[in-house]
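All protein chains but one are shown in place.
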Amino acid sequence: MLESGAIAAEPLIRVENLTKHFPVTRGLLIARTTGQVKAVDGISFTIGRQETLGLVGESGCGKTTTSRLLLRLERPTAGRVLLDGQDVHALTGADLSKYHTRVQAVFQDPWSSLNPRLRVRDTIAEALVVNRRVSKAGRLERVEEVLHQVGLPLAAASRYPHEFSGGQRQRIALASALASDPELIVLDEPVSALDVSIRAQIMNLLKDLQARQQLSYLLVAHNLATVRYIAHRTAVMYLGRIVEHADTESLYRNPLHPYTKALFAAALPADPDAPRDDMILSGEVPSPIDPPSGTASIRAARSPQRVALGNLFAASSPIALPIAVPTSDELR
Amino acid sequence: MARVEERIDVGFGSSPSADVLARPRSRGDLARLPWASLFIITLLILVAVLAPLIAPHSPTEQSLPDKLRPPAWQEGGSTKHLLGTDVLGRDVLSRIIYGARVSLIVAAAALLAGGGVGLMVGIVSGYLGGRVDSFLMRVVDATLTFPTILIALLLAVSMGQGLQTIAIAITVLIWARFARVVRGDVLAVKTRDFVALARVHGCSHLRIMAIHIVPNVLNTFMVLLTLHIGFVIIVEASLSFLGAGIPPPTPSWGQMVADGRSHIASAWWLAVVPGAAIMLVVLAFNLFGDWLRDWLDPRLRQV
Partner (left out) sequence: MNAAAPVVLEVKDLHAYLYTRWGVVRAVDGVSFALRQGETLGLVGESGCGKTMTGLAVLRLLPEPAGRIVRGQVLLQGEDLVTKSESEMRRVRGRRISMILQDPQTSLNPVFTIGDQLVEALRMLYADAAPALSHRAEEALRSVKVAAPEQRMRAYPHQMSGGMKQRVVGAIAVAGEPRVLIADEPTTALDVTIQLQYLTLLKEIQARTRLAMLFITHDFGIVARMCDRVAVMYAGRIVESGPTRALFRAPRHPYTEALMASVPRMEASVERLPSIEGQPPLLHDLPVGCRFAPRCRYVDDRCRREYPPTLPVGPAHEAACWRVEPSPPSR
């Protein structure tokens, strides 16, 4: 059972009613707004110190947009992101610089995360160069320090990205995120583009780093097993909303929301004798431009699982589920 | 979504266990250089730079008794004027040599100016997007629809003949092409994760453009430059041919072709020799540009 570190009074990150709508435009010469993509539709969560929050869901659920909102790569339509009580989207000047040193990121694709024209040391030191007055010697020292932390040889510093494998590049990306000694690292699918055996290496590295330093992670992933291994708490997203949110063990042992259950059921366990209680979701993953108003339907293929939602479920008929789903907190 | 790529990485780099296939230093590359093009280009540059030293005569020195002499290998020619003389007795070879200077200077100036402007516009337009992009691209579109020679002639007429005028005229014509292509490249580079990460690191837009965008579009830009040299030389030659270019007596290949036109039946060398020079140089640059693009391209895909 993963236990998160000491949680201070105010969590490191507090997200309140975060919303992001993208306008859909039509027309070549004169653009008219014909609709809204409700990428993120009023979500709230917190991340404590030395804690990992896992954000899972399928494509279009809004998890990537959420991570971008935290990184100030998008501006929210409504709601706030608070770092130690301060609204991150209202920061300017020295406060903004400070923010950039405290919150960093690692993205999915190791082949596009590094500037091929820059030497490894320049990529790693970038956050330092931009935000702090650190001498050249100081920067080099720091670069060597983080290279050591991620398990790469010092000689790597003067090389170019193309000389490294996928797994090594992700380590470089991680080193570059660690250089400014951040408190939160947003990990957007950090291992899904890597080979299976390399994933374990990187995941172990992430856990070690968190234990040794005061690091929190927002782990955005679609692979449920990865999230279970690293995250203390997990939130499940669907169509821009969080449909279930609990500490990881409780969630995985006893998922309550039908979508969560369907998601878990669809994740194939590596066990040929595992019971196949399929809850096959019929139809496509709905588009966040036009979310089904009213109901989403889930059809239980075989014996349905009894849920505390009471009579909403029947043996083999389509189950109509109001889209404004009660969260698991309300269910308990 | 997870995309596991089965990469047989025929990559760069000498990291021993990094790539599935790490590439050792290859000697085969030297054999693939475009030797002929490089030879001609080097020759051109040397000739232009060393003109005063290698030209047998002054290009403007007239010698009426010697007029219209054929090249040395023909009957009536002499080794004093290897490529013959023109209607005013000026040595064709020397004029060709000095003409190389004109071609090169105009090409360089116009390309740097036009290329430079085009690069900046392309980067700003591509990176900032939105209204800035729309506006700039409309200006580019408008520029691209100008009839080339007509505009150059108009400029020459209004500003007077001279090296400066031609350089400006060509710049105005070229920048739009560069802007358009560079912008396309920038749009592709912009979507790569390292640009987003640069913003997460706190980089300003200016820093991102300078350090992350420009170096990654330089390859395309350089290829474009080389491929346009031929175009620029021909534009200069055409303008001079039409009488709107470098004023006499400074020799220009285009001017020489124009002068030689009326004598084409009797003194063929007056038009053919400069014409051949233009053709060779343009061809050399084009072939070099092609080679450069191919040489840079597969590497681009690796990174």
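First chain written, first letter: the chains are A and B, and each begins at residue 1.
Quick note on the criterion: a residue touches a chain if its C-beta (ideal position, glycine included) is under 8 Å from a C-beta of that chain, and two chains touch if they have at least 3 such contacts.
Given the structure is predicted, the values throughout are model-derived calculations rather than measurements.
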Residue among A:67, A:149 or A:165 touching the omitted chain: A:165
Absent-chain contact - pick from A:17, A:33, A:158 or A:204: A:204
Residue of A:30, A:137 or A:270 touching the missing chain in the full complex: A:270
Missing-partner contacts on chain A, residue numbers: 1-2, 58-59, 165, 167, 195-201, 203-204, 222, 224-226, 228-229, 248-249, 252, 262-274, 276, 278, 280-282, 284-285
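The rule is simple: only the chains that are shown with their structure count from here on.
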Contact set on chain A toward chain B in their complex: 59, 71-73, 96-97, 100-101, 103-105, 107-109, 112-118, 123, 126-127, 130-131, 159-165, 168, 173, 176, 180, 189, 192-193, 195, 222-223
Residue ranges of chain B touching chain A (in the complex, touch as defined): 1-5, 9, 11-15, 17-19, 192-194, 196-204, 207, 211-212, 215-216, 302-303
